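Notes for the one structure printed next.
Note that one protein chain of the assembly has been removed; the remaining protein chains are unaltered in position.
Let's look at subunit A:
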Amino acid sequence: MIEIVSRERCIACDKCIAVCPTNVFDRGADGIPVLTRQSDCQTCFMCEAYCPVDALFVDPRSHPLPEPPDEADLAAEGLLGSYREQIGWGRGRTPGARLAVGPSLNRSGAPLTS
């Protein structure tokens, strides 16, 4: 589930509010999104893909954590913005789709591409 909106990184662009399929976010008084409906989060990682400054973190577990993870630790492990990087979104990156040639599932067959 969505666990973190980084106050330090967020530029209050409202993208995550717009793109979240389950309408988890609302705009906070200071412009930073708040997780009004966290329990509706479907752990789809789409908000992370769209955040231009890697300010969001979606934990892969589909239930809320007792305590949000530590932002500095996540940043140190390279996990803030890692999904956006892997799909090659963001200036100067190669779209992940262009590189998406996977293994073939039956060894002799064609490679998987998604």
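Keep in mind that, in the parts below, a residue touches a chain if its C-beta (ideal position, glycine included) is under 8 Å from a C-beta of that chain, and two chains touch if they have at least 3 such contacts; residues count from 1.
Assume contacts and distances are computed from a predicted model.
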| item | value |
| --- | --- |
| Omitted chain (choose from "Putative hemin import ATP-binding protein HrtA", "Cysteine desulfurase", "Glutamine transport system permease protein" or "L-aspartate oxidase") - UniProt protein name | "L-aspartate oxidase" |
| For subunit A, the residues touching the chain missing from this view | 17-23, 40, 42-46, 49-50, 59-63, 79, 82-83, 86-87, 89, 95-103, 105, 110-114 |
